[in-house]
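All protein chains of the complex are present and in place, except for one that has been dropped.
Chain naming follows the written order as A and B, and within any one chain the residues start at number 1.
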Amino acid sequence: MRHDYWDRYSRIDSPVHRQPAAIKAAFALVMILITVIPPHPPIFIFAGVAALLLALIAASRIPVLFFLKRLLFFEPFILTVAALALFQPGGFPKFLTLVVKSTLSLVTVILLSNTTPFHELLRVLRRVHVPSVFVTMMALMYRYIFVLADETQRMRRARQSRTFGKRREGTWVFLSRIVGQLFLRSTERAERIYAAMSARGWK
Amino acid sequence: MLAVEVKNLGFRYEDRHVALRDITLAIGEGESVGLIGPNGAGKSTFLLHLNGILPEDAKSEAAVWIHGVPVIKPNLPRIRRDVGLLFQDPEDQLFCPTVFEDVAFGPRQFGLGEKDVEGLVREALAKVDLQGFERRSPHHLSSGEKQRVCLAGLLACRPRILALDEPTRGLDPRGKRLLKTLLRTIEATKIIATHDLELVAELCTRAVVMDEGTIAADGPALTILADEVLMLKHGLEKPHILRHSHPH
Partner (left out) sequence: MHIPDGFLDPKTLVAASALSVAGLGRALWVLRTRMSSRKVPLMGLAAAFLFVAQMINFPVVGGTSGHLLGAVLVSVLLGPSEAILVMSVVLIAQAFLFADGGVLALGANVFNMGIAAVLGGYFFYRLVAAVVRTEYGKLVGAAFGAWASTVLASICCTGELAWSGTVAWSVGFPAMTGIHMLIGIGEALITALVLTAVYRARPSLMSAKDGGTAEPSAKPFAGLLIYGGLITLGLVLFVLPFASKWPDGLEKIAAVVGFDAKAVSPPFVSSPLADYRVPGVGSLSAATALAGIIGAVLVFTVSFILARALHRKSSEDGAGRRRRPGSRI
């Protein structure tokens, strides 16, 4: 898998990218709070937030197509769950409110994650005294997601290469074995990482 | 004082496989030792004993001394500063989100101020010719670059001994050349476990042959490497560089 899959634009340069991570995170939080907390915000709040987000997107130099793709990924899910809200008195306005709120929040988060490298967000977490175990876990997770994804792909290809004709076992068994192997390799890798960390003085 | 002293070191894995038998060895300050032998000889296992990663249950009686300090649990923090161990797979060793943070990992354990840490990191990255790589993330680097970042991470702690496990594995010829040039410039006692016999011929003054957990031969690198009978006996061979006369 491509290494820069999700936050591929988090390291480009733009006026937005240059802002400190803490500011961006706080700003995103405020945006989401304004959008989500009031039960029936007047339209101008939504419009204001949307306008602000659009301006930031433009300033961030992230391709709009990318935003749309990420958005389209989750809209169906949002629409489906929001559709359930229709089955009650006042359902339609509620439905609309839900869709607008969640879409605006979604865009905010996509913007944040693509203008801030993940490790800077982690640093913010450390500063607000999130337990160190947690942050270390997140850092290690982020570091090795791509490594494990590559390993998974290699395992798939290796198995596929040795499968002639229709597989005897089903696809689910095939995939589950890969997942099982991945787990074991991950634990073994964790041991090696622990050795490397200890070798450099970590306790 | 000897850099590394090993007396009657033995080690057996949980499944009863004996990896090291009665190893006794002394390495002087500034020496450059190539540790060679077939797969399964115990080279990696041996290296892991130099900074106390093995044995996992640290015993009270030491079999290894680093600059006179016994490798036992209470001494491990300072030993690990003194011995920089480069593992086989850089992927496992580069565990921080950015190059800077990874190289800074070691120095930060010393309780230094951020300014001092930054200085050490820049110095180390300069030594491995990776200036400007501070903000890069590890998974975007080539294997050679990953290798060098790992090395920088060790150098930032200013170890007096460098133990390297298969440093040229997976490197393309250019990467190997760069690494060799780099290793030549680093002043430290070097112990290099490797299959790359050319590397040993070019970089090491002494070669130690390990086979089945014991030391089979120990002497000047070129002498050992040129001894075809000995090489073949232990699953090795005479490196090309010694077969023909090279202008090097």
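Assume a residue touches a chain if its C-beta (ideal position, glycine included) is under 8 Å from a C-beta of that chain, and two chains touch if they have at least 3 such contacts.
Computed from a predicted model, the values in this text were never measured in an experiment.
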Candidates B:8, B:39 or B:185 - the one touching the absent chain: B:39
Residue among A:16, A:110 or A:199 that touches the chain left out of view: A:110
Interface with the unshown chain - residue positions in chain A: 6-7, 28-29, 32-33, 35-37, 39, 70, 74, 77-78, 81-82, 84-85, 87-90, 94, 97-98, 100-102, 104-106, 109-110, 112-113, 118, 121, 131, 133-134, 136-145, 147-149, 152, 171-173, 175-184, 186-191, 193-195, 197, 202-203
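By our rule, only the chains that are shown with their structure count from here on.
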Chain A and chain B: spacing of chain centres that average the CA atoms, whole Å: 38
Complex contacts: residues of chain A adjacent to chain B: 3-4, 11, 117-119, 122, 139-140, 142-144, 146-147, 189, 192-193, 195-202
Residues of chain B touching chain A in the complex: 48, 51, 53, 77, 80-81, 85, 87, 89, 91-98, 101, 105-106, 109-110, 135, 137-140, 153-154, 157
